[in-house]
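What you see is the complex with one protein chain gone and the rest in place.
We call the chains A, B and C, going by the order they appear; numbering starts again at 1 in every chain.
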Amino acid sequence: MHRIPVGVLGASGYAGQELCALLSAHPQFDLAFATANSRQGQVLRVRAGLAGVREVPLIANETAPLGDVALVFSALPHGASVDSVGLALSAGARVVDLSSDLRPGHGGSTHPIPANVPNSVPYGLPELFRDGIAEAPVVANPGCYPTSILVALAPFVRAGLVAPDALVSVAAASGVSGAGASPKLELLFAEVTENFRAYGVGNAHRHLPEMRDSLARLGGTCDLLFTPHLLPVDRGILSTITVPLAAPLADPLGVLRDAYAHEPFVEITDALPALQDVVHRNVVRITAVPVQHVRTPTLQLFSAIDNLVKGAAGQAVQNANLMFGLPETAGLPQ
Amino acid sequence: MHRIPVGVLGASGYAGQELCALLSAHPQFDLAFATANSRQGQVLRVRAGLAGVREVPLIANETAPLGDVALVFSALPHGASVDSVGLALSAGARVVDLSSDLRPGHGGSTHPIPANVPNSVPYGLPELFRDGIAEAPVVANPGCYPTSILVALAPFVRAGLVAPDALVSVAAASGVSGAGASPKLELLFAEVTENFRAYGVGNAHRHLPEMRDSLARLGGTCDLLFTPHLLPVDRGILSTITVPLAAPLADPLGVLRDAYAHEPFVEITDALPALQDVVHRNVVRITAVPVQHVRTPTLQLFSAIDNLVKGAAGQAVQNANLMFGLPETAGLPQ
Amino acid sequence: MHRIPVGVLGASGYAGQELCALLSAHPQFDLAFATANSRQGQVLRVRAGLAGVREVPLIANETAPLGDVALVFSALPHGASVDSVGLALSAGARVVDLSSDLRPGHGGSTHPIPANVPNSVPYGLPELFRDGIAEAPVVANPGCYPTSILVALAPFVRAGLVAPDALVSVAAASGVSGAGASPKLELLFAEVTENFRAYGVGNAHRHLPEMRDSLARLGGTCDLLFTPHLLPVDRGILSTITVPLAAPLADPLGVLRDAYAHEPFVEITDALPALQDVVHRNVVRITAVPVQHVRTPTLQLFSAIDNLVKGAAGQAVQNANLMFGLPETAGLPQ
Partner (left out) sequence: MHRIPVGVLGASGYAGQELCALLSAHPQFDLAFATANSRQGQVLRVRAGLAGVREVPLIANETAPLGDVALVFSALPHGASVDSVGLALSAGARVVDLSSDLRPGHGGSTHPIPANVPNSVPYGLPELFRDGIAEAPVVANPGCYPTSILVALAPFVRAGLVAPDALVSVAAASGVSGAGASPKLELLFAEVTENFRAYGVGNAHRHLPEMRDSLARLGGTCDLLFTPHLLPVDRGILSTITVPLAAPLADPLGVLRDAYAHEPFVEITDALPALQDVVHRNVVRITAVPVQHVRTPTLQLFSAIDNLVKGAAGQAVQNANLMFGLPETAGLPQ
């Protein structure tokens, strides 16, 4: 079976490491190079599932042989990624960009977009927006929080079940790997263990533009309030989503089951999803619960993902599978 | 200085242990007995602050010399506590009941209330309802979640700043000690570590009646949606409270600072409160943040407490101090 | 490819759950039944690697169709397992027993061994004692601690490099999953988090007989001191082994590399092994470090395993692979 050479830019971050791990075990992609300026010359040890541990040499971004691969995954920091996307395209490679630079609203970044990079690229959340990914030269991989929230909300928004102009409120909590692998005081073990706090409050998180834009694309007219929290866990996101309804809903779980009956990476469950249910898997696990004892019909959605898999590297591989006509599930833990 | 003999019923639970620790270091209360049927005959080691570790012998509930003490703290399970409250009153002791049996709504319990127990007793949240505590034969100690939520919300409800009939939504997260010390599979370390999940969803938690009743007492007309989550930490509760406002609010922090200027156990802060800020302290730490990018004026409150201290044992001692005319802060870590 | 029906007794413990997970993803074994008296009638959700989550119905031990399978894995408690081993043999099935009942020294158990169970069965630590496993009707699966310790020590003992009659001292630390999934106070999250302690001290742990017997089989004359500790982690064991040497050793790593050059499940490393290197993998990861500044030549070995995989379920599948002539690595994460 003919193999497809791919490369990873920014492999030393947690998302980059997860990408290298998934690609090292992928049935058709070959990891041709991995870059990490902060750790160039070192070797990255990644766990390739049943295939065991693989050692990936890290080179400098500047020395990446972009022209030798069919696809480049960019896990470079927000703001710094888009220029490398341009270089990869110029070199003839296609790109999955894990940064927010090319997502709707550009993650609030004002960094200029290179001339050869399309100003609008497909938003790679296949369960909602699969069209256009297969042909795209560049795909913008969604943020971790938006993935957990949009997949849960979309069926209700699309069906017009959400009260018009209402405020959809999301309290979400993420493991620390979502904050990246660069050493910061507030990410030290002693600061995080036995602790819990909100951050990025006031509805000003970088992920809001892509969520608002996506809800509008789905026909939503609701406001969105998003409040992230930092959990003392390594990985995983749980989003607790409160949805004012246009009218009482007899079978909210049915709405989810119908919407995702044919999606291999969405799990609809009667039980409340927990982080331990989803870590190391490329799934969104969701349940829906009607709210009692309130005047207006209200629904709660609970949505769990692994922020590094379905929230980043796994979804990037899922997009790459689509871009190269492979089975969407190739090399991905369901 | 004359000392006051007190006793603890249900000392082997985490709240009971915390009570014994605080009372062992209290300047005027003397711990005369501590009961725990599950561990009778054993000795409980508790940390009495600077005073070091004290050993407390555990006796059977039935053998507690209720008549020998001026005050009984009941940390017995919900439903099982109220009968012991009756016995203590008959024996001539006053009581602080940490269970939900005598709180507004009786925690949803249908357990009959003994004849000699008042059907309505002061709800011991001094920062909001100090009147009546000093004289009361029995005080109902509030739940941990209600303490964190009501103290934050009250100034806005009292001042009529909350939009009438609106839905106030609370996403709260608690450490596992809130679930007690009786061995259950879901509380094992392996089940809780690296995990996070909601529980008691659908707005059906035992703490809701006392919160709804208290909000009404404060003049509130809002609905309340309360969604608790289980954190992989030992102790601490963070409540994230979303409040629809009647009108935009220029200085929400000012509202809190004015309301609690003279309260020793309420900390108003510019920074976001974290669990590590409050553990082992008898305080509620709160901040307020206006929500941007939404059509209707909305406020978020973030409130942190130690569920075993201000959420249980510390508040119980605070009530006991009031009941016996002691300084409200006696023996309590601020 | 023809498939082999197997069953699991005692599937609700952590080792039993891991067995069901591995067997659900195994290329040739079919999980025909799984028993758990404490949870009969319930469904066990297990993660079968890339194959995703599988649901395994739990039945009562008594109703297990032992005659319908070629192999039974018994993960029943120590003392309770051997009788079921007898029943399985009578029903015509072969057995891998994960309990200590049939290990050398019988884990100190005095429980009578059924007439149809061989009094001495192969000790299923393939890297050291592969002979006899393939033909055996019953194999005793080693303990988790012994696996981590014996694999590291064996090459030095076999080569006569350990000082005669010396004391080999092992300080080992295990995650709580090693203590099983039955609710006990000391295994509650609040008791384990931010804590660390020794247990089973005085050289009296159940695992000592099988370690002493195995060292003797390898030609060792040394004494063994084994001190286990409880870690605030879910899974993983690290053994720190201090070895008095007969003479200074130029290249201890070379001794290990030569011994295990052809073993797929042993990793010899220059770096110090950490639990995160081995969790969810069927490997023993080992390094060796000479001790400086002491009068007598001394070596330290550091050995890490996942107590539920190479320390239990993974090794059981490895033994089963050998018993049925499959590739030793079939269905096992290296």
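To be clear about the criterion, a contact is a pair of C-beta atoms (placed from the backbone, for glycine too) under 8 Å apart; a residue touches a chain by one contact, two chains touch by 3 or more.
Just so it is clear, the model here is predicted, and its values are computed rather than measured.
J.: Kindly name the visible chains that come into contact with the excluded chain.
T.: If we consider the entire complex, the absent chain touches A, B, C.
J.: With respect to the chain omitted from the figure, which of C:Val6, C:Val255 or C:Leu275 is a touching residue?
T.: Considering all chains, including the one not shown, the answer is C:Leu275.
J.: Given that one chain is not shown, which residue among A:Val43, A:Ala60, A:Leu188 or A:Ala216 touches it?
T.: Once the missing chain is taken into account, the touching residue is A:Leu188.
J.: Considering the whole complex, which of B:His78, B:Arg212, B:Arg281 or B:Lys310 touches the chain not shown?
T.: Residue touching the chain left out of view: B:Arg281.
J.: Touch as defined at the start, partner being the missing chain; which of C:Ile4, C:Leu253 or C:Val289 qualifies?
T.: In the full complex, the listed residue that touches the missing chain is C:Val289.
J.: Considering the whole complex, not just the chains shown, which residues of chain B touch the missing one?
T.: Contact residues on chain B toward the absent chain are 45, 47, 49-53, 193-194, 267, 277, 280-281, 331-334.
J.: For chain C, which positions touch the chain that isn't shown here?
T.: Touch set of chain C with respect to the missing chain: 165, 167, 169, 171, 173, 175, 191, 193-199, 201-204, 208, 223, 225, 227, 229, 231-236, 238, 240, 242, 244, 272-276, 279, 289-296, 298, 300, 302, 304.
J.: Mind listing the chain A residues that contact the chain we can't see here?
T.: Spelled out for chain A, the touching residues are 14, 175-177, 181, 183-185, 187-194, 232-235.
Everything that follows uses one rule, which is that only the chains that are shown with their structure count from here on.
J.: If I average the C-alpha coordinates per chain and also across every protein chain shown, which chain's average lies closest to the global one?
T.: Nearest to the common C-alpha centre lies chain A.
J.: Once every inter-chain C-beta contact is counted, which two chains account for the most?
T.: Most contacting pair of chains: A-B.
J.: Same or different interface residues for chain B and chain C, judged by whether over half of the residue numbers are used by both?
T.: same
J.: In whole angstrom, how far does the Cα centroid of chain A sit from the Cα centroid of chain B?
T.: 39
J.: Need the CA-centroid distance for the pair chain A / chain C, whole Å please.
T.: Here chain A and chain C have centroids separated by 37 Å.
J.: Just how far, in Å, is the C-alpha centre of chain C from the one of chain B?
T.: Each chain reduced to its C-alpha mean, chain B and chain C end up 46 Å apart.
J.: Which chain B residues sit where two or more other chains touch them?
T.: In chain B, 175, 191, 193-194, 232-235 touch at least two other chains.
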